[in-house]
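As you look at this complex, bear in mind that one protein chain is not there, while each of the others sits in place.
And then chain A:
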Amino acid sequence: MAFFFGLGGLFYVSVLLVNAIAILSEDRFLARIGWTSGSDPGFGGMQENSVKAKMVNLVSSVRTLMRIPLIVINTLIIFYELILG
């Protein structure tokens, strides 16, 4: 019954998750945890190859890349849900 919608439900879940990643506040939340990679002029930051650095990189790149497509996708989904129920 959870798979009744097939890929539709899966798509909704993934859109919601990416939305959640995209709306995290950069300076209030991520800097507190330390998930930003503030690039100093001299390289004294975290090591590039560690898992945490990669994760931070991934999160920030998802945020910068997916902001605008997410606006479009969200609008489409809102219209779909409003009009077609």
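Here, contacts are C-beta pairs under 8 Å (C-beta built on N, C-alpha and C of every residue); 3 or more make two chains touch, one makes a residue touch a chain; residues count from 1.
The rule is simple: contacts and distances are computed from a predicted model.
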Mind telling me which option in "Protein YIF1", "DNA damage-binding protein 1", "Eukaryotic translation initiation factor 3 subunit H" or "Origin of replication complex subunit 4" is what UniProt lists for the chain we can't see? "Protein YIF1"
Per the touch definition above, residue among A:Arg32, A:Lys54 or A:Arg67 touching the missing chain: A:Lys54
Chain A residues touching the omitted chain (full complex): 3-4, 6-7, 10, 49, 51, 54-55, 58
